[in-house]
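Mind looking over this structure? Questions follow.
Only one protein chain is missing from this complex, and each of the others stays in its spot.
Let's turn to subunit A:
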Amino acid sequence: MSALPSPDEGLTAAQLAAKYGLAVSGARPPVREYVRQLWGRRHFILAFSRAKLTAQYSQAKLGQLWQVATPLLNAFVYFMIFGVLLNASRGMPKDVYIPFLVTGVFVFTFTQSSVMSGVRAISGNLGLVRALHFPRASLPISFALQQLQQLLYSMLVMFVVVIGFGSYPDASWALIVPVLILQFAFNTGLALVFARAGAKTPDLAQLMPFVMRTWMYASGVMFSIPVFLADKPQWVANVLQWNPAAIYMDLMRFALIEEYGAENLPDHVWAVAGGWALLLAVGGFLYFWKAEERYGRG
(Lines give C-alpha, C1' and ligand atoms only; values in the text may rest on other atoms or scores of the structure.)
Protein backbone atom coordinates (compact mmCIF):
# COMPACT_ATOMS: atom_id res chain seq x y z
CA MET A 1 0.00 0.00 0.00
CA SER A 2 2.22 2.86 1.15
CA ALA A 3 5.73 3.01 -0.20
CA LEU A 4 7.22 4.07 3.10
CA PRO A 5 7.76 1.38 5.69
CA SER A 6 4.91 1.61 8.18
CA PRO A 7 5.81 2.49 11.77
CA ASP A 8 3.69 -0.48 12.77
CA GLU A 9 5.98 -2.95 11.02
CA GLY A 10 6.87 -5.91 13.17
CA LEU A 11 4.14 -5.49 15.74
CA THR A 12 2.07 -8.54 16.58
CA ALA A 13 -1.70 -8.35 16.14
CA ALA A 14 -2.23 -7.92 19.87
CA GLN A 15 0.37 -5.13 20.12
CA LEU A 16 -1.09 -3.39 17.09
CA ALA A 17 -4.57 -3.62 18.59
CA ALA A 18 -3.34 -2.22 21.87
CA LYS A 19 -1.53 0.63 20.15
CA TYR A 20 -4.67 1.86 18.41
CA GLY A 21 -7.06 1.05 21.21
CA LEU A 22 -8.89 -1.76 19.43
CA ALA A 23 -10.97 -4.12 21.53
CA VAL A 24 -11.62 -7.81 21.07
CA SER A 25 -14.81 -8.19 19.07
CA GLY A 26 -17.60 -10.02 20.83
CA ALA A 27 -15.89 -10.13 24.22
CA ARG A 28 -18.05 -10.34 27.32
CA PRO A 29 -18.35 -6.97 29.05
CA PRO A 30 -17.93 -6.71 32.83
CA VAL A 31 -21.18 -7.11 34.73
CA ARG A 32 -21.62 -3.40 35.51
CA GLU A 33 -21.18 -2.46 31.87
CA TYR A 34 -23.50 -5.30 30.89
CA VAL A 35 -26.25 -3.97 33.12
CA ARG A 36 -25.72 -0.51 31.62
CA GLN A 37 -26.01 -1.88 28.08
CA LEU A 38 -29.10 -3.80 29.05
CA TRP A 39 -30.68 -0.68 30.48
CA GLY A 40 -29.87 1.10 27.23
CA ARG A 41 -31.89 -1.56 25.42
CA ARG A 42 -34.96 -1.27 27.63
CA HIS A 43 -37.10 0.15 24.83
CA PHE A 44 -36.13 -2.73 22.58
CA ILE A 45 -36.93 -5.26 25.30
CA LEU A 46 -40.37 -3.77 25.84
CA ALA A 47 -41.12 -3.32 22.13
CA PHE A 48 -39.99 -6.87 21.36
CA SER A 49 -42.19 -8.38 24.07
CA ARG A 50 -45.22 -6.39 22.96
CA ALA A 51 -44.59 -7.25 19.33
CA LYS A 52 -44.45 -10.95 20.16
CA LEU A 53 -47.66 -10.65 22.15
CA THR A 54 -49.49 -8.87 19.34
CA ALA A 55 -48.13 -11.15 16.62
CA GLN A 56 -49.67 -14.17 18.36
CA TYR A 57 -53.24 -13.36 17.38
CA SER A 58 -52.75 -11.11 14.39
CA GLN A 59 -54.10 -13.68 11.94
CA ALA A 60 -57.23 -14.36 13.96
CA LYS A 61 -60.45 -12.62 13.01
CA LEU A 62 -61.18 -11.59 16.56
CA GLY A 63 -57.59 -10.39 16.83
CA GLN A 64 -56.46 -9.10 20.20
CA LEU A 65 -59.77 -10.10 21.80
CA TRP A 66 -58.17 -13.54 22.16
CA GLN A 67 -55.80 -12.13 24.76
CA VAL A 68 -58.77 -12.15 27.12
CA ALA A 69 -60.88 -14.84 25.47
CA THR A 70 -58.20 -17.54 25.82
CA PRO A 71 -57.88 -17.31 29.61
CA LEU A 72 -61.66 -16.89 29.88
CA LEU A 73 -62.24 -20.16 28.03
CA ASN A 74 -59.54 -21.75 30.14
CA ALA A 75 -61.27 -20.69 33.33
CA PHE A 76 -64.60 -21.87 31.94
CA VAL A 77 -63.21 -25.35 31.22
CA TYR A 78 -61.85 -25.61 34.75
CA PHE A 79 -65.17 -24.43 36.14
CA MET A 80 -67.07 -27.03 34.11
CA ILE A 81 -64.79 -29.93 35.02
CA PHE A 82 -64.07 -29.24 38.65
CA GLY A 83 -67.06 -27.15 39.62
CA VAL A 84 -69.92 -28.80 37.75
CA LEU A 85 -68.87 -32.29 36.61
CA LEU A 86 -66.68 -33.46 39.47
CA ASN A 87 -68.15 -31.09 41.99
CA ALA A 88 -64.78 -31.21 43.65
CA SER A 89 -63.90 -28.82 46.40
CA ARG A 90 -61.15 -30.73 48.25
CA GLY A 91 -62.11 -29.59 51.69
CA MET A 92 -63.00 -26.04 50.74
CA PRO A 93 -66.34 -24.35 50.22
CA LYS A 94 -67.10 -24.30 46.51
CA ASP A 95 -67.24 -20.52 46.23
CA VAL A 96 -63.66 -20.50 47.50
CA TYR A 97 -62.49 -23.50 45.50
CA ILE A 98 -63.29 -22.23 41.99
CA PRO A 99 -61.48 -18.88 42.38
CA PHE A 100 -58.74 -20.79 44.22
CA LEU A 101 -58.31 -23.08 41.23
CA VAL A 102 -58.49 -20.39 38.57
CA THR A 103 -56.03 -18.13 40.39
CA GLY A 104 -53.66 -21.06 40.85
CA VAL A 105 -53.81 -22.06 37.19
CA PHE A 106 -53.17 -18.55 35.90
CA VAL A 107 -50.37 -17.77 38.32
CA PHE A 108 -48.66 -21.09 37.68
CA THR A 109 -49.05 -20.65 33.92
CA PHE A 110 -47.08 -17.42 34.26
CA THR A 111 -44.09 -19.30 35.67
CA GLN A 112 -44.55 -22.23 33.34
CA SER A 113 -44.63 -20.22 30.14
CA SER A 114 -41.75 -18.04 31.31
CA VAL A 115 -39.63 -21.17 31.67
CA MET A 116 -40.77 -22.61 28.35
CA SER A 117 -40.13 -19.43 26.41
CA GLY A 118 -36.85 -19.01 28.28
CA VAL A 119 -35.63 -22.38 27.02
CA ARG A 120 -36.21 -21.25 23.45
CA ALA A 121 -35.18 -17.62 23.97
CA ILE A 122 -31.70 -18.10 22.51
CA SER A 123 -31.96 -21.41 20.68
CA GLY A 124 -35.13 -20.33 18.91
CA ASN A 125 -33.78 -16.92 17.93
CA LEU A 126 -30.35 -17.81 16.60
CA GLY A 127 -31.03 -15.77 13.49
CA LEU A 128 -31.44 -12.67 15.58
CA VAL A 129 -28.47 -13.48 17.81
CA ARG A 130 -26.23 -14.00 14.76
CA ALA A 131 -27.37 -10.87 12.97
CA LEU A 132 -27.46 -8.10 15.54
CA HIS A 133 -25.62 -6.85 18.55
CA PHE A 134 -27.39 -6.48 21.84
CA PRO A 135 -26.92 -7.90 25.32
CA ARG A 136 -28.33 -11.38 24.93
CA ALA A 137 -30.15 -11.19 28.26
CA SER A 138 -32.59 -8.89 26.45
CA LEU A 139 -34.22 -11.95 24.90
CA PRO A 140 -35.13 -14.02 27.99
CA ILE A 141 -36.11 -10.84 29.86
CA SER A 142 -38.28 -9.80 26.96
CA PHE A 143 -39.99 -13.19 26.90
CA ALA A 144 -40.65 -13.08 30.64
CA LEU A 145 -42.10 -9.61 30.14
CA GLN A 146 -44.35 -10.94 27.40
CA GLN A 147 -45.67 -13.55 29.82
CA LEU A 148 -46.26 -10.87 32.45
CA GLN A 149 -48.40 -8.91 29.99
CA GLN A 150 -50.20 -12.12 29.14
CA LEU A 151 -50.91 -12.61 32.84
CA LEU A 152 -52.25 -9.07 33.14
CA TYR A 153 -54.87 -9.95 30.52
CA SER A 154 -55.64 -13.14 32.42
CA MET A 155 -56.01 -11.09 35.59
CA LEU A 156 -59.04 -9.37 34.08
CA VAL A 157 -60.69 -12.76 33.83
CA MET A 158 -59.43 -13.66 37.29
CA PHE A 159 -61.11 -10.56 38.73
CA VAL A 160 -64.40 -11.51 37.08
CA VAL A 161 -64.23 -15.05 38.47
CA VAL A 162 -63.24 -13.92 41.96
CA ILE A 163 -65.93 -11.25 42.13
CA GLY A 164 -68.43 -13.68 40.64
CA PHE A 165 -67.83 -15.98 43.60
CA GLY A 166 -68.35 -13.27 46.16
CA SER A 167 -64.92 -11.77 46.93
CA TYR A 168 -65.10 -8.04 46.35
CA PRO A 169 -62.14 -5.69 45.90
CA ASP A 170 -60.76 -4.54 49.24
CA ALA A 171 -57.52 -3.30 50.74
CA SER A 172 -55.85 -6.71 50.45
CA TRP A 173 -56.10 -6.46 46.64
CA ALA A 174 -53.26 -3.96 46.84
CA LEU A 175 -51.00 -6.92 47.62
CA ILE A 176 -51.37 -8.02 43.99
CA VAL A 177 -48.69 -5.52 43.01
CA PRO A 178 -45.86 -6.75 45.26
CA VAL A 179 -46.79 -10.36 44.50
CA LEU A 180 -46.58 -9.73 40.77
CA ILE A 181 -43.27 -7.90 41.11
CA LEU A 182 -41.73 -10.71 43.15
CA GLN A 183 -43.04 -13.43 40.86
CA PHE A 184 -41.87 -11.54 37.78
CA ALA A 185 -38.37 -11.24 39.26
CA PHE A 186 -38.39 -14.95 40.06
CA ASN A 187 -39.66 -15.91 36.60
CA THR A 188 -37.16 -13.70 34.82
CA GLY A 189 -34.33 -15.31 36.73
CA LEU A 190 -35.65 -18.74 35.89
CA ALA A 191 -36.02 -17.77 32.21
CA LEU A 192 -32.39 -16.58 32.20
CA VAL A 193 -31.16 -19.84 33.71
CA PHE A 194 -33.10 -21.91 31.20
CA ALA A 195 -32.11 -19.67 28.31
CA ARG A 196 -28.47 -20.51 28.93
CA ALA A 197 -29.24 -24.20 29.47
CA GLY A 198 -31.46 -24.30 26.38
CA ALA A 199 -28.83 -22.57 24.27
CA LYS A 200 -26.41 -25.38 25.04
CA THR A 201 -28.95 -28.22 25.07
CA PRO A 202 -31.99 -27.43 22.91
CA ASP A 203 -33.43 -30.83 23.86
CA LEU A 204 -34.68 -29.20 27.06
CA ALA A 205 -37.60 -27.81 25.04
CA GLN A 206 -38.85 -31.40 24.73
CA LEU A 207 -38.15 -32.34 28.33
CA MET A 208 -39.39 -29.28 30.21
CA PRO A 209 -43.15 -29.70 29.65
CA PHE A 210 -43.00 -32.89 31.73
CA VAL A 211 -40.91 -31.31 34.45
CA MET A 212 -43.26 -28.34 34.57
CA ARG A 213 -46.36 -30.54 34.77
CA THR A 214 -44.87 -32.50 37.65
CA TRP A 215 -44.04 -29.24 39.38
CA MET A 216 -47.60 -28.04 38.85
CA TYR A 217 -49.12 -31.13 40.49
CA ALA A 218 -46.71 -30.88 43.41
CA SER A 219 -47.42 -27.21 44.02
CA GLY A 220 -51.07 -27.43 44.95
CA VAL A 221 -52.68 -25.83 41.95
CA MET A 222 -55.77 -28.03 42.25
CA PHE A 223 -55.71 -28.75 45.97
CA SER A 224 -54.79 -26.85 49.09
CA ILE A 225 -51.56 -28.11 50.63
CA PRO A 226 -52.45 -27.29 54.28
CA VAL A 227 -55.91 -28.89 53.96
CA PHE A 228 -54.38 -31.93 52.25
CA LEU A 229 -51.76 -32.32 55.00
CA ALA A 230 -53.99 -31.32 57.91
CA ASP A 231 -53.00 -34.31 60.07
CA LYS A 232 -49.26 -33.93 59.38
CA PRO A 233 -46.94 -31.68 61.40
CA GLN A 234 -46.91 -28.01 60.40
CA TRP A 235 -43.31 -28.11 59.11
CA VAL A 236 -44.19 -30.61 56.37
CA ALA A 237 -46.78 -28.24 54.94
CA ASN A 238 -44.36 -25.36 55.44
CA VAL A 239 -41.66 -27.03 53.39
CA LEU A 240 -44.05 -27.90 50.58
CA GLN A 241 -45.52 -24.42 50.61
CA TRP A 242 -42.12 -22.76 50.52
CA ASN A 243 -41.83 -24.10 47.00
CA PRO A 244 -41.67 -20.86 44.97
CA ALA A 245 -44.51 -21.78 42.61
CA ALA A 246 -46.78 -22.55 45.56
CA ILE A 247 -45.83 -19.44 47.46
CA TYR A 248 -46.72 -16.97 44.68
CA MET A 249 -49.99 -18.78 44.05
CA ASP A 250 -50.91 -18.72 47.71
CA LEU A 251 -50.05 -15.06 48.09
CA MET A 252 -52.16 -14.16 45.07
CA ARG A 253 -55.09 -16.18 46.45
CA PHE A 254 -54.65 -14.55 49.82
CA ALA A 255 -54.76 -11.13 48.16
CA LEU A 256 -57.81 -11.83 46.02
CA ILE A 257 -60.06 -14.30 47.81
CA GLU A 258 -61.77 -12.99 50.90
CA GLU A 259 -62.25 -16.31 52.65
CA TYR A 260 -58.74 -17.55 51.89
CA GLY A 261 -57.14 -16.26 55.05
CA ALA A 262 -53.65 -16.07 56.49
CA GLU A 263 -54.06 -19.52 58.11
CA ASN A 264 -53.47 -20.99 54.63
CA LEU A 265 -50.06 -19.34 54.29
CA PRO A 266 -46.82 -20.91 55.50
CA ASP A 267 -44.61 -19.21 58.11
CA HIS A 268 -42.36 -16.34 56.94
CA VAL A 269 -44.25 -16.20 53.69
CA TRP A 270 -43.08 -12.76 52.51
CA ALA A 271 -39.46 -13.40 53.43
CA VAL A 272 -39.45 -16.65 51.48
CA ALA A 273 -41.23 -15.09 48.50
CA GLY A 274 -38.73 -12.23 48.46
CA GLY A 275 -35.79 -14.59 48.97
CA TRP A 276 -36.70 -16.75 45.98
CA ALA A 277 -37.17 -13.67 43.82
CA LEU A 278 -33.83 -12.18 44.82
CA LEU A 279 -31.94 -15.47 44.55
CA LEU A 280 -33.20 -16.31 41.08
CA ALA A 281 -33.09 -12.79 39.68
CA VAL A 282 -29.49 -12.13 40.75
CA GLY A 283 -28.22 -15.70 40.40
CA GLY A 284 -29.96 -16.29 37.08
CA PHE A 285 -28.67 -13.01 35.69
CA LEU A 286 -25.06 -13.75 36.65
CA TYR A 287 -25.33 -17.31 35.39
CA PHE A 288 -26.62 -16.08 32.04
CA TRP A 289 -24.02 -13.32 31.77
CA LYS A 290 -21.16 -15.78 32.35
CA ALA A 291 -21.77 -17.35 28.94
CA GLU A 292 -22.60 -14.11 27.08
CA GLU A 293 -19.85 -14.44 24.47
CA ARG A 294 -20.78 -18.03 23.64
CA TYR A 295 -24.42 -17.54 22.60
CA GLY A 296 -24.88 -18.02 18.89
CA ARG A 297 -21.86 -20.23 18.39
CA GLY A 298 -22.71 -22.78 15.74
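In this text, a residue touches a chain if its C-beta (ideal position, glycine included) is under 8 Å from a C-beta of that chain, and two chains touch if they have at least 3 such contacts; residues count from 1.
Definition applied: contacts and distances are computed from a predicted model.
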Hidden subunit of the complex - UniProt protein name among "C-type cytochrome", "Insulinase family protein", "Sigma-70 family RNA polymerase sigma factor" or "Teichoic acid ABC transporter ATP-binding protein"
"Teichoic acid ABC transporter ATP-binding protein"
In the whole complex, what residues of subunit A lie against the chain that is missing from view?
1-2, 6-8, 12-14, 16-17, 19-27, 40-41, 43-44, 47-48, 51-52, 54-55, 58-59, 125, 127-134, 293-294, 296-298
